[in-house]
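The structure under discussion is supplied below as structure tokens; questions concerning it will follow.
Yeah, one chain of the complex is gone here, protein chain that is, but the others are all in their spots.
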Amino acid sequence: MTTRQHMHEEPFLQLIAPDGSPVDDVDVELSTEELRELLRLMVRARRLDRECMALQRQGELTVYPPFEGQEAAQVGSAFALGPDDFVFPSFRELAAAVTRGVDVIEYLQYHRGTWHGGAYDPVSSRFAPLCVPVATQIVHAVGWGFGAKLDGHAACALAYFGDGSTSEGDFHEGANLAAVFEAPVVLFCQNNGWAISVPLEEQVAAPIVRRAEGYGFPGVRVDGNDVLAVYRATREAADRARSGGGPTLIEAITYRIGPHSTADDPTRYRTGDEVEAWRGRDPIERFRRFLVGAGIASEDFATGCEAEAETWVAEVRAHVIAMLPPPEDDLFAFAFERPPSTLLREREGRSGG
Amino acid sequence: MTTRQHMHEEPFLQLIAPDGSPVDDVDVELSTEELRELLRLMVRARRLDRECMALQRQGELTVYPPFEGQEAAQVGSAFALGPDDFVFPSFRELAAAVTRGVDVIEYLQYHRGTWHGGAYDPVSSRFAPLCVPVATQIVHAVGWGFGAKLDGHAACALAYFGDGSTSEGDFHEGANLAAVFEAPVVLFCQNNGWAISVPLEEQVAAPIVRRAEGYGFPGVRVDGNDVLAVYRATREAADRARSGGGPTLIEAITYRIGPHSTADDPTRYRTGDEVEAWRGRDPIERFRRFLVGAGIASEDFATGCEAEAETWVAEVRAHVIAMLPPPEDDLFAFAFERPPSTLLREREGRSGG
Amino acid sequence: MAEHTMVGALNQALRDALAADPRTLVFGEDVGELGGVFRVTEGLQREFGRDRVFNTPVAEAGIAGMCVGLALAGWRPVAELQFDGFSYPALDQVISHIAKYRTRTRGRAPMPVVIRIPSFGGIRGKEHHGESPETYYVHTAGLKVVVPSSPLDAYRLLSLSIDDPDPVVFLEPKSRYWTKEEGELTAEGPGIGSARALRNGEGCTLVSYGAMVGRCLEAAEVLSGEGVECEVLDLRSLVPLDVDALGEAARRTGRAVVVHEAPRTLGMGAEIAARIMEEAFDSLEAPVARVTAPDVPYPPASLEQRYLPSVDAICAAVRRTVAY
Partner (left out) sequence: MAEHTMVGALNQALRDALAADPRTLVFGEDVGELGGVFRVTEGLQREFGRDRVFNTPVAEAGIAGMCVGLALAGWRPVAELQFDGFSYPALDQVISHIAKYRTRTRGRAPMPVVIRIPSFGGIRGKEHHGESPETYYVHTAGLKVVVPSSPLDAYRLLSLSIDDPDPVVFLEPKSRYWTKEEGELTAEGPGIGSARALRNGEGCTLVSYGAMVGRCLEAAEVLSGEGVECEVLDLRSLVPLDVDALGEAARRTGRAVVVHEAPRTLGMGAEIAARIMEEAFDSLEAPVARVTAPDVPYPPASLEQRYLPSVDAICAAVRRTVAY
């Protein structure tokens, strides 16, 4: 099966085996508190993801793209960033948003269909608006990173994108510009094996990580379901970027357990066995076992996380259901800071009648 | 100096040293006649290029982009193709067109300003119209190659493009599509060190040839001023493509001796020393010495080529000067096979008055 | 008589084209096993094989650019770009090559290419899923632009577009994909370049295309109740534009209202208003009115019905125009 093939075609960084046992030096310089926080965040994120699926089925959200299975890739990478770093997400990075402390209610306005891009403040959140045209956000990240470099400001940009997105011209233009301008950027590819119904082997003919060398910067392949491996790889890439070392491409091998979106029927293009095989590599269960096994957290802590997530999600749910459509005038309120008179006229015409 | 750096950063295929002495097994399975033909073609091409510069200065051509210095890269690669193969040029490949036997007079209609793309028949010439938007022709070549593959037709497409063109998204989309569809395509990059005024090191941060591995096909770096090395590399790539081996990226290291075009002033961005250093690697002089040294051709043959080129170019010149603008109705004649009535009306209106 | 959805009709048109001409190819993102995100290519890969119907990587410029090379190699590409908002990365290949190639080669390399784009709004979609891209294509000399409004006509127009020797951008109104129509699927009937009157009336001419044709018919119904009989003209193709039908209608009713989803400025309404003025100035009793989206980006789901022309807005414009 594609992703497995590719996954084993060449080595990748793994610190924790699927069964939760350490396979390598697992010291990533995180405190016990921080290690527990990683589990807490993954549990919260998954619980929220499942709630969003339910909310969509109940007609409370528009089409929703679930990330179940990709929690370690998103939480581990977002957790590795500093407060001044800036994230450029695609459309499936709710777990990264939770990790970065983005206002989840405002974020969900996007899926509620009350505001495109989400209603949170991207600048103070250090999290760009959701970006639907795949790979286009990569170039934005390069621009932001280069801008930070011109400011002599030690911060980096991290762009999330998927395996399918790497086929776009914008992936290439962004990667090459980052290399030429030595921009502080982390190009974080969540390779979940599929671009909607198109499997990796119909998308690329070589492991994505190999592209990095052609641009002249490092590429790292990591087990995307191992939160510590993801954290370490991202932490190293971000530190290098901030200290003038330029861009890094990270390919995190993971899997989308759910459908591409609530509008998708994955049984049309992939087998249940494939999904089951990947459930066996569940990132949360793996990390839970690791923490318990290493005596870093107790079973109670894990159950506690779930309870806490439950209450939190209940609040989120209540807020989402209470979200109202914006006033009609919001149609006109933001397109320009100095609107053309023709638009002002049209706006008045509407409010008039 | 950039190109030299990059040139020596890693090994490249060279069969003949700049002084004309063989550096490697020079048997490329070409007959004496064919070897001589390579020289004849390069001499012709250069003579024509210089004539075009003169014609432009005399107001007989519009802006002209000279290729002097790149004769071996173009002649060696075009000579390696079979009659059914299809060339997708950029805008500087007149030497390749001469080698392929494209009707030069019709080709020069492009530079005369009497027809965009040149007036030759691209299909029967197996030579696509001149293509100005850089890198866009690469994707056309992939489409043609894939079409030939679907036809079970043993032919390949060769796309010419420059070092600067490799920064475009279309380079990437074309390369990745070629890899995924295993299209019979040769991606031939003439790395002449400059994209107008932008030097290679402001264009890319790693040798272009390294990109190939990231796509999953072979990349070959060759001395672009060594016609036999270029011939061998292209011949191997084309044979592989035709026999189902998929695409190859060839990076031919060469240099543009003249300005980017007759509208350009290269003294603004590069040194005379750099140009002189490259004159010392002149592809024609190198090959002439090799042929004479190896007893494959005599000095007389070489002088004969020049004389023959002289007469040929005189004819071309006469034809070019005699070229008339097309009739006004040609504005309308080709946009559609079944034109909209509004356009027919406008067309009649014109012919009317 | 069989009932057809627009998706079913389009699927049948593709199937029939693949069967009729072995040079026809259907490709794009997710058109294979999945049958396209809207199921328009459902079952085609199974029926015609992976050489004739295939998935591509996520690369719109590449998809459009490959059409050029495939056409040069004698194929008839029918490519799908997944959504209006994702057709923009292909604009350079469409504008710089597909539209110009025939002229550039003095007719020696025609571009019998069809680019299908599920388009327009009204489906409560996410950002970039409700765009009306027609202006970009209509203004680009060398392209034809076709927009069906009903299932049976969708079959006819897609069949004719695939047969057409010139490049056609085929914009499918997503919001009408699941509407049903009874009748026979046939390519016979009005060709590309002929508008059709779906309702007759002397009071005012409503001009539209795609999903807004339905709203014009609803408005005409309402207005009829008020004693205003409207003619409803479905353009069907934006290039060629049926200026004769526009002029004739305007001469007959003296009043015209154009309706489209695209923003007002340089939307089709501008061209139609200008053409009607050129064709029928002396017969015009009132300025040609435009009922369109405002000049702002397409809004989120909860505002889209405030953004799109409503039946009320169409009726109001007709009343103003008739009372002018």
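Labels for the chains are A, B and C, by order of writing; each one numbers its residues from 1.
Simple rule for what comes next: contacts are C-beta pairs under 8 Å (C-beta built on N, C-alpha and C of every residue); 3 or more make two chains touch, one makes a residue touch a chain.
Because the structure is predicted, anything quoted here is derived from the model rather than measured.
For the chain missing from the display, the contacting residue among C:222, C:270 or C:313 is C:270, taking the whole complex into account.
Checked against the full complex, the candidates C:241, C:259 or C:291 give a single residue touching the omitted chain, namely C:241.
Within the set C:41, C:96 or C:161, the residue that contacts the chain not displayed is C:96.
Touching the missing chain, out of A:14, A:62, A:77 or A:176, is residue A:176. Within the complete assembly, B:165 is the residue of B:14, B:70, B:99 or B:165 that touches the hidden chain.
Touch with the chain that is not drawn comes from one residue among A:122, A:218, A:245 or A:304, which is A:122. With the whole complex as reference, residues 86, 88, 115-117, 119, 121-123, 128-129, 133, 136, 138-148, 150-151, 157, 169-170, 173-174, 176-177, 180, 330, 333-338, 340-342 of chain A touch the missing chain.
If you put the missing chain back, the residues of chain B touching it would be 62-63, 91, 109-110, 112-117, 130, 132-135, 164-165, 167-170, 195-198, 202-204, 263-264, 268-269, 325-326, 328, 330-332, 335, 340, 342-343, 346-347, 350, 353. For chain C, the residues touching the chain absent from view are 61, 85, 88-89, 91-92, 95-96, 99-100, 103-104, 127-128, 135-136, 138-139, 141-142, 239, 241, 262-263, 265-271, 273-274, 277-278, 281, 284, 286-290, 294-297.
Assume only the chains that are shown with their structure count from here on.
Chain centre most remote from that of chain C: B (centre = mean of CA atoms).
In chain A, 167-170, 202-204 are the positions where the chain touches two or more neighbouring chains simultaneously. Shown for chain C are the residues that touch two or more other chains, namely 57, 59, 61-62, 89.
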